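Structure below; questions to follow.
A protein chain is absent from this complex, but the other protein chains hold their places.
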Amino acid sequence: MTTVLRAAGRIPPAYLVFAALLAFLMWERPQMMNPNVLGIFLRQVAPLGIVVLAQLLVVRVGSIDLSGGGVILLVNYIISANVLPNAPGIAFVAIALGIGTVVGAFNGYMVARRRVSAVIVTLAVSIILVGFVQYLSSGSPPGDVPDYMNDLFDIRFGPVPAPVLFWVILTTCLAAFLNLTVFGRRIEAIGDNSVAAHFAGVPVERTVILTHTLAGLLIGVAALVQTASIAVGSVREGLDLPILSVAATILGGVVFGRGQGGVWGPFFGVLSFALLFVSMTILGVSEPGRLIAQGLIIFAAAVIYGLRTR
Amino acid sequence: MLPLLVVIGIVTWLSIGTDEFARPGNLSNLLAQAMPLLIASIGQMFVIVVAGLDLSVGSVISFSTAILALDAPGYLTFPALFMLAALIGATNGIAVTRLNVHPIIATLAMQYVVLGVTRLIRPVSGGTVPEFVIASVQGSFLGVPMPVFWAITVLAIGWKVLHASRFGLHLFAIGGGMASGQTSAARNFGVPETRIIISAYVASSLFAALAGVFLAGRIVSGDPNVGMLFELNSITAVALGGTQLSGGVGSLQGTAIGAFLLALLSNGMNLANVSPFIQTVVKGGLLLAVVSFQRRRKMGL
Amino acid sequence: DDVFIMEGVSPHPELKTTVEAGAFTAEAPWTIGMSHFGVNANTWTVQVSHEARAAAAADERIEELIILDAGFDQAKQVADIEDLIAQGVDALIVMPVTTTSANASIERAIAAGIPVVLHTGRIDSDAFTTEIQGGAEHFGAVMAEWLVEQTGGKGNIWVLRGLAGHPEDTNRYKGAIEAFEGTELTITAEQHGDWQYDQARNLCETLYLSNPDVDGIWSSGADMTRACVDVFKQFGAEIPPITGEGNNGYFGQWIEDGFASISSEYSPAQGAAGIRAATALLGGEPLYKHYVYRPAGWDVERAAEYYRDDLSANVWWPSELPEEKLVEIYGK
Partner (left out) sequence: MSTIIEMRGISKSFGPVAALSNVDFRLEPGSIHALMGENGAGKSTLMKILAGVLRPTSGEILLAGKPLSLSSPRDGLDAGISVVFQEQSLLANLTVAENMFLGREPRTRWGGIDYPTMRAKTREALAQLDLDFDPDRQVAELGIAERQFLEIAHGIHANARVMILDEPTAALNAADVDVLNRNIRRLASEGCAIVYVSHRLEEIFELCDTVTVLKDGALVGTRPVSEMNTASLIAMMVGRELSDMFPPRADETGAPMLGIEDMVLQPGAAALNLTVNAGEIVALAGLEGQGQSAIARALVGLHVPVSGHIHLKGQTVPLPLPRESGLLKMHAAGLGFVPEDRKEEGLLLNLSVAQNIALGRFAGVPAVAPASGTRAVVQRMMDAMNIKAAGPRARVGSLSGGNQQKVLFGRALAAEMDVLVIEEPTRGVDVGAKAEIYGLLRDFTAAGGAVLVLSREALELIGLADRIYVIHDNAIAGEIAATEATEHKLLDMALSGGKAENA
């Protein structure tokens, strides 16, 4: 009995928020509780969901990646600003993944090998990338995103939009990868104590670099999905996405160096954000009210969780 | 200290390369430009030393300008503002200690709540700031511009509290324990851990409120967005100054240099006529360059 | 006769204060400083700086135009203006971030004998030399009046606002609300889309799925209009009357899909207008202190005249950029 209660205490707050909001929506807008509608809501957060996959990886090794905003902006710019006239779609995919991977590897190198503060490196990288896009756009501002990307974004498999399906598959793959491979064990070990992990035969630096690189790759993927969801180019990308991704990750039960929530905890963190935003919009909550409610809900969930895991 | 060398380098280069930089007028501009970040960073440092983070700093700054610009006499708004800030900080601290909430989540939630409240009381910028606040920021005393006094005061307070008091030592002790994974090490020494961590969050909020007061005096109005990004900039300044985000290690002079370096970058690029389209790249690049030479023993945040 | 400031700009009908000819005459060549509230905020703000640069380049008397970017940060704008004064500019152009934040430093510039031209944003003080104001209230009202006409003053409307806390957003909204007053229109949803495509798209999707019964949409910016139109197209629903703003991408969509819309005019060439006002002051010409810019809304025919298939989505009309510049910057 006590073990059941203890296990329940470890349920990440994300699940609680998700369940509560879902119940609320069922009661408030029963007509919206059909797969088609929910699918669209989930699609809205698919880019965030993929960034969260990246974030939870690096958070588990005790690091953080705030460079997502810059990577996404740069990819968005390259695709929309006609930098490569008539380039095939696959070229954009390669560029996005390439940029993500290179940035991730660089972050990893700086964090693992040069032992620089992860917050500052990834923030600085983001600032540089944003600045680079600003510089480029002063010569040639971004324009439209190719239509086929929007079309891809709009594909559905039954009620499931393609981006959502893609996101779920990606999450499943990552979960399996972390659960089944040596890599997953090493990540856990490093997160707990990187010095002890080194003594236990974990190639710490290499693993951290690899983790950041993988995170970068995932952010490259997120950049593609995000760009496909926006028909236009942009010159400004807030820090929203990285910070929200950190919040979703922690709400999902993954804390720096600890990964009780696994991969699905943060996944539900993102789902709760999706429902949170939707509920606010449906209720017509004004901007200040929205901020206050958002803060209080996150806070309440975290407190319930915090008290139970103490 | 590399950031210090960079500061000296930039200062030398600007003094030689531009006519304007070394003028007293510009130097006092520079000080005034650096001041809000300096104040907020000192506050942020308290929290970072105990291995926390305060993301609500930016909202508290905006909130503080909004309160000051309320249509009420300064002798009411001024103390009220600090009381509310202390309350915000105490809530953060209690959440982190007693309620076991991760600092990022607790203070991010607080950031939203405080920003929401700020938007309620001041949807757009405006209002009038008490005269004494404006005078204390824009005026001068004995021919010395007021920001000089602000700088001396906050640095003196920061120094006393962080490096010359039991409270400061206890902050470092708690942070040192956290950094090495022995979360209750300081507690076993009889250090009242909970109380001190809560005080650190209160201090952070109070310093943020003070930064808000300075800003209100500078922009002579209340503004719901003025504190935007201060949380990240203050963390950046603190980390640039060599304070470890894992807790327990850091110095006030480092933080001051970090904050000063960030302000100097903007001022210097403006004076050196760097195009706004590449200012961002230059800023990010310099940040990266400076920080990449600050090797630490431990990896992570 | 009067100095030409910009197409559609005229002296304020009531406030007839003038700036004495020769009050700020200075020997050419001139250095002009410009404090921009946020060059990199969006493509419109970028174009303003291009327009200013092009105008400055076209005037031989201007030796240098220094543009500083406040990035929507009031404190940074105060610092920028201080830095420009420190650099000894001959004239100062300010696009204020807020109505009060820059007042003190503007007053300092005036005290230093530097003329200050204000545009795309008012301040709560008289301490400038001349201002050119588009009037966000006017912008919002033009759209709202059209919407009232389209809906017959009855029905449900959505209001898509811009960045919360931004004066431009508040004032456009204020203008709209005043125009809606006295009608039977009900605002069933009012949300901030931050002028961004992705946010507006999410909002419109949610709003549509939650309650598709809408008779008109007041949108405070072009990218949000496009996003909302795309949502209705995605659900195969009829696009209700929706307001927009003069950008090339939106014009293309409007022309192609032929939905009911109006485009409020807000030219980025105000950047050039600021330069012209500054050179007039430095050249010793007489100016009015207050200029207004209150153009009528555009219909689809007018939009079609400007629309350029060969340019990217992010040109904003009307523009004063010379053809080569347009092609260079925006050519596909």
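Things to note:
When the chains are written out, they are named A, B and C in that same order, and each has its own residue count from 1.
Throughout what follows, contacts are C-beta pairs under 8 Å (C-beta built on N, C-alpha and C of every residue); 3 or more make two chains touch, one makes a residue touch a chain.
On a predicted model such as this, the values are computed, not experimentally measured, just so you know.
Put simply, the missing chain touches A, B once the whole complex is considered.
Shown as candidates are A:202, A:218 or A:270; the residue that touches the absent chain is A:202. Note on the undisplayed chain: of the listed residues B:53, B:67 or B:249, the one touching it is B:249. Think of the hidden chain as still there; on subunit B it touches residues 160, 164-166, 169-170, 172-173, 175-177, 179-182, 184-192, 248-249.
For subunit A, the residues touching the chain absent from view are 2-3, 6, 180-186, 188-189, 192-193, 195-205, 207, 210, 258.
In this text, only the chains that are shown with their structure count from here on.
Mean C-alpha position of subunit A lies 28 Å from that of subunit B.
Separating the CA-averaged centres of subunit B and subunit C is a span of 34 Å. Subunit A and subunit C have Cα centroids separated by 34 Å. Residue numbers of subunit C whose C-beta contacts span two or more other chains: 39-40, 49, 164.
Contact of a single residue of subunit B with at least two other chains is seen at positions 119, 123, 229, 275, 277, 279-280.
Here subunit A touches subunit C in the complex through residues 29, 32, 37, 40-41, 44, 81-82, 85, 134, 137-144, 150, 154, 226, 229-236, 277-278, 281-282, 284, 286-287, going by the rule given at the top. Subunit B contributes residues 55, 95, 99-102, 104-106, 108-120, 123, 181, 229, 232, 235-236, 239-240, 244-245, 275, 277-285, 287-288, 291-292, 294-301 to its touches with subunit A in the complex. On subunit C, the positions that touch subunit B within their shared complex are 36, 39-40, 49, 66-69, 72-76, 78-80, 82-84, 86-88, 97-104, 124, 164-167, 170.
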